[in-house]
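What you see is the complex with one protein chain gone and the rest in place.
Chain nomenclature is as follows: A, B and C, assigned in order of appearance, with residue numbering initiated at 1 for each chain independently.
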């Protein structure tokens, strides 16, 4: 259930803080500090006021904002004793379904990180696939305390932006979503390829691919909805698999058995979770092309 | 060790039959029958004479030629009690390394086939990947006795042609080999992409891929030797995987992490074992194309 | 100035006929006949009623509808003594700017056609480039009287549909417009190519190309408006010319002089004036691709 910006502009201070107090984890003072700058014309302006509250707070409060965050896949998370938003976010990233080995790895990394930097490792999990999350964890462990303080705060802002967007509707929403889309063109007939079944997988490891979406192209050769949309696209390698052979078989083309092209895999990486990844397939039974489109 | 055609033309009848008697399994009479048509100008002419000997033989002999063949992956094959050429051919196709389930499946098919048609199932295994061999086995089981007699004899001829080519060197060798080749073009720089690591896999099942070849592109963007060559290309689905991301990283291009294109898989089917499958990759860090070339 | 459908529904009969009497050339009886079927929910329904009026008229009237049409590029057209809509349509097709030779050719064809079929040659000129108009003229001259009567009436309907759409605004407009659009993708950088100058030419003859549109791509690599839109795309061969070399020069790429690709021409034919011809250019300094997109 989202609140409108105008309702928030008109709300009492306690109601305002009650509504937005959880945007920054265990830190309702951020909402409180921003309330005075009302009214806000856009969601973005509201967010800027909250960020300014953080950035002008004293060092102890800023540090507490970081130490208040739960560890990723940590004991508290698994025990369900962390903030509800964090539970949902970690679950969406699959961090509640780790293998024993992965749990052990996260625990070791968490301990090493806290030992080195004195704060928990904070990352906006919605912006990372599981493999990318581990890779960034290891990379950041090698960083310096100054840079990590900044990086942690950047991640806190990203988490807050997504939470705020989910809570408040209004003009000028924050840019927290990306998209994966596709388009299948049949260049034997010079027309969109309708009825092509396709699947999108996240490549979790060299031997494991997790199904993310399944769709069939419509009359324009596109899918009715983006394959990922309305949320950040997790940083990861993906593979699209198109049932191209079936498409040309249905058209009655004379194909060898097995056909030269049957299931066509396209593997691509996403590095910008707020970007639009348009990955078309321009194909005949004997050739195809793909590119990052727009 | 191969024999020259001229040596065979000059050989005594017993020597000729000793040399070529195993080309048709358990049927030295085929070589004997062809000997009278010497001298042969080409290997192809020699093969035609052998085929004519079979085709003019009486029905009992022609049938015996079929019944003399060992079953695929059958008990005799596993016990090593079949002709040496057949042992090697079945081993090359991986039929000596089947799982329990696969052995059981072959045995059931062998039994059903022999029951229905009165002859063993004969297929030129060098022309089939393992999945294709099982698929063709099941398809042929649904065929009619007349067509299966013809198909079996066609397969016997294919087996014989490969054996003869391996034994005899001379003008006009039989066309028993195909090829898989590739070529990597870098269209950022308009040049062949040198130093690109690539692997060719045979897709054995939806979850299993067997490595067939590994190579690195040379200065012309090609591999020094075909990925498969000098033999039939087994009917199968294949996947080429190119280390494209590493190529562009080495050139110092500014790529995101993960890059849009890193490992590029191209999956294609081979239906014509004697064909040339040229599968080029024309690529940038953000696009690629492939097609069946020549 | 367009009329609304609701105003027409409410108009007196004389006003209705005054408004729509010129939709069918010299035949206000068509509007008159359709008026009784009011009110019309859509422009398409209004057009259907007009067509029905024609199709249920007696043969003499239907024939008069054809003979009432002016000749293409004929003496009356050049003298300006034909209906104003016809003058504008013929001028838009360039028929008022023909060379002496072309005028002579049209006159000879007009005479031969009238001699053979007893009616003037009627074609919806907005749907034809000049070369296509002459080609269809010659092809139809070889046709039979029965087929030409039908074809002429079909063309009358096409002319009327375009006139009606221009006159009346409302729900369900007739489909009388097509489109040419483009999209330039730079696959060196994986982004739309902004700022690319391009020109669209109609190929009038092997030695003559007439400039139709000139544009520069926007931030999304597209043009702000279709290159042709809001009207039928004349049947013709076209050539798009893209200033690709300048694009890559501006980006500072190290290109030879002359560059491998500088002005990139794409030549394509339009056979369906109401179709959408999307003709993208996917390019690097060393490669490009185009296809009929959607």
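List of remarks:
Criterion: contacts are C-beta pairs under 8 Å (C-beta built on N, C-alpha and C of every residue); 3 or more make two chains touch, one makes a residue touch a chain.
For clarity, every value in this text was computed on a predicted model and none was experimentally measured.
In the full complex, the chain left out of view touches A, B, C. Screening A:47, A:106, A:238 or A:260 for touch with the missing chain picks out A:260. Among B:162, B:185 or B:236, the one in contact with the hidden chain is B:185. Not every partner is drawn; the one left out touches chain A at residues 187-190, 260, 282, 284-287, 289. Counting the whole complex, the residues of chain C in touch with the unshown chain are 132, 235-237, 239, 256-265, 267-272, 286-292. In the full complex, chain B contacts the hidden chain through residues 183, 185, 187, 190-192, 220-221, 282, 289, 291-294.
We adopt the following convention: only the chains that are shown with their structure count from here on.
Chain-level centrality, scored on Cα centres against the all-protein Cα centre, points to A. Between chain A and chain B the centroid-to-centroid distance comes to 47 Å (mean Cα coordinates, whole Å).
Across the assembly, chain A contributes 289, 291-292 as residues in contact with two or more other chains.
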